[in-house]
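The following block contains the structure, expressed as structure tokens.
Let's look at chain A:
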Amino acid sequence: MDETAALQTALTFSLDGERFAIPVAHVNEIIDPLPITRAPNADPFAPGLVNVRGAIAPFVDLRRRLGMAPADLGETSRVLVLDLVIDGEPTKVAMLADDVDEITDAAASDLEAVPELGVRWPTHLIRGVARQDDALIILLDVDAAFAPTPS
Partner candidate 1 sequence: MNPAAQSFVQESRDILEDLEGILLELEADPANPKRIDAVFRALHTLKGSGAMFGFATLSAFTHHFENAYDRIRDGQAMVTPELIQLSLASRDHLERMLDAGPDTDGAPASDPATEELVARIEALETGAAAPTGTAPETERFVITFQPDAAALKNGMRPDLIIEELAELGEATVLTQAEDVPGLRDLDPTVCHLSWQVDLKTAAGREAIDDVFIFASDWTLRIEQPGAAADGAPTESAGDLHDSQASDAATPAQAAPQDSRVAQKTDSVRVQSHRLDELMDQLGELVIAQARLNRIADDLGDTGLDSTAEEIERLVTGLRDTTLSIRMLPIELVFGKFRRVVRDLSTELGKTVTLETRGGETEVDKNVIDSLTEPMVHIIRNSIDHGIETPEGRRAAGKPEQSRVIMRARQSGGEVLISVTDDGRGLDAEAIRTRGIERGLIMADQDISEDQLFGLIFEPGFSTAQSLSSVSGRGVGMDAVRRVLDDLRGSVEVKSQKGSGTEVTLRLPLTLAIIDGLLVKVGDNPFVLPLSNVEECVELPPDENTRKSGRSLLRIRDQLVPFLSLDALFGFDRVESPVRRVVITSVEGRRTGLVVDEVIGQYQTVIKPLSLYHRGIEGLAGSTILGDGSVALILDAAAVVRRAQGAQKAAA
Partner candidate 2 sequence: MPKTVLSVDDSKSIRDMIGFTLRPKGYDVIGAGDGVEGLEALAANEVSLVVCDLNMPNMNGIEMIRKAREDRRFDGLPIVMLTTEAQKEKMMEAKEAGATGWLVKPFDEEKLVAVVNKMIGGA
């Protein structure tokens, strides 16, 4: 994928105090938290399913993949419903964010390579880092960040 084009319009959200971004093209809607049905013996990254307006979507836990502690639901918690292509199959996926910030138009030139050191997440999940008003925004590599865990 063309990295320079990747960050043109992105939605930023917070997880554990960090700001992450994914291209808005992947964002279907943002809704209030929903009851989750637990799937037995499921991969902890995809622990359950939710009903998004009559469609059943897998619920993924990005915190877990990023090595963060589980969070409690808060006032600002939101569910992002994403349109992803998983192994060639268009799939609607739900994930919980602590807060949804904004749609940002970061210039492609703002995107920096991922520093080898100083980032606590697996670098293959990240496409790059952008600086905005001195804050760091981490652009996720959507394919890698949401890929089902190989069994």
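Just so it is clear, a residue touches a chain if its C-beta (ideal position, glycine included) is under 8 Å from a C-beta of that chain, and two chains touch if they have at least 3 such contacts; residues count from 1.
How these were chosen: all candidates are chains of the complex that A comes from, given by their letters.
This one's a predicted model, so the numbers in the text were calculated from it and none came from an experiment.
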Tell me which of 1 or 2 touches chain A in this complex.
1
In the complex with candidate 1, residue positions of chain A that touch it
35, 37-43, 45-46, 49-51, 54, 56-58, 60, 86-87, 89, 91, 93, 148, 151
